[in-house]
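The block underneath contains the structure these notes are about, expressed in structure tokens.
Heads up, one of the protein chains got dropped from this complex, but the rest are sitting where they should.
Entry: chain A
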Amino acid sequence: MKSVYLLQWQRFRRAPIMVLSFFVMTIIFVGALAGNNPAERPAVMAYADDSLAQNEAEDWVASLNEAEEFQFQLMDEDAVREAVSSGDTSLAVRLLEDDYRIVLAADDMSRFVIEAFLDRKYREELRLQQLEQQPGADDIRSEAAAEMEEPALRVTTSTLGGIDEFKYDNQLQLLFGMTLFFSVYTIMFSLMKIVEEKKQGTWNRLILSPVAKWEIYLGHLAYSFTIGYLQIVMIFLLFQYVFNFDIGDRFGAILLIIACYTFAIVALSMLVMSLVSRPQQLQAVVPIIATGMAMIGGAFWPIELVSNQLLLAISKVLPITYGLEALKGVAIYDRSWQELSEPISILLLFGVACMGIGINLMERRTY
């Protein structure tokens, strides 16, 4: 097994371009789409409705910017409409006295995120305004703020599945999504060497040697696992320490999740390879699987924004869904081990099932 494993590294050293290209592409995509300044919040253009005075509009913008999720910029209506119509921004917000409107150029996923945020902030603000109109409640805002410092009662809301209120972190969404997406290519193309070896005849040489067949498989699987695992870990470390992303300090949990996810993808690759016979077929199938899985599993946008029940049902059988859920659970929601155990267990179960079926089918094809 060791000889087969070391051989794959030797071959990688001679032809590293494929793996390195996926590594570099991950960095380029995450870097370009998420930016490298963690303090930089997504900017949203806003303008005041005629019914709203300038100072009222400024108050609203200040209130919205308190949350530090988006950077609302109050601008002139003409300038905003020009920016939307020319495509400089995909959306803008029209602020009303007790409501808002979204001006859209294209209906993308950011609309759902901003809409959810505005909805929440407007409800809170209007509730406070309502309270202020009550007799003797002039100072209700400062009182509420003071009370919130040390609340008499804390109410924690969670669902049965341990899903917290949706929080959107653009940087981590992109980092996790793109890294897991590109790692599928690296793992699948690395494991494709088994199919190549069977075609070239070197596999038969190995079979005729004293090395057991399971050792040959294990050598290949271990190599694909290692290279996929290292790619994900190195990218996370790079963005954490060089580009100042904040994936938190629970590195142990993150390393465990990466290991389980990588195992699941290695197993899925084995299953895919058992169903196709030629390397050329695999080259066509891998991008379809990787992209399809990433789109449905929430690698390109948060799965929480998807409402189509069919897509959500399909996402439940994709390992990338659980990989992202677990990673975001650690880095964004700070979930407990108990809550993380579900996606981790599913990833392991998925891996064991795919591996079993894959090796079985591949062996049947040999004879």
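A few remarks follow.
Throughout what follows, contacts are C-beta pairs under 8 Å (C-beta built on N, C-alpha and C of every residue); 3 or more make two chains touch, one makes a residue touch a chain; residues count from 1.
In this text, contacts and distances are computed from a predicted model.
Taking the options "Isoquinoline 1-oxidoreductase alpha subunit", "Cytochrome C biogenesis protein CcmA", "Succinate dehydrogenase" or "ABC transporter ATP-binding protein" in turn, only "ABC transporter ATP-binding protein" matches the UniProt protein name of the chain that is not displayed.
The omitted chain makes contact with just one of the residues A:Ser51, A:Ser85 or A:Ser209: A:Ser209.
Looking at A:Gly87, A:Gly201 or A:Gly252, the residue that reaches the missing chain in the full complex is A:Gly201. Residue-level contact of chain A with the missing chain is found at 3-4, 7, 10-11, 14-15, 200-202, 204-211, 367.
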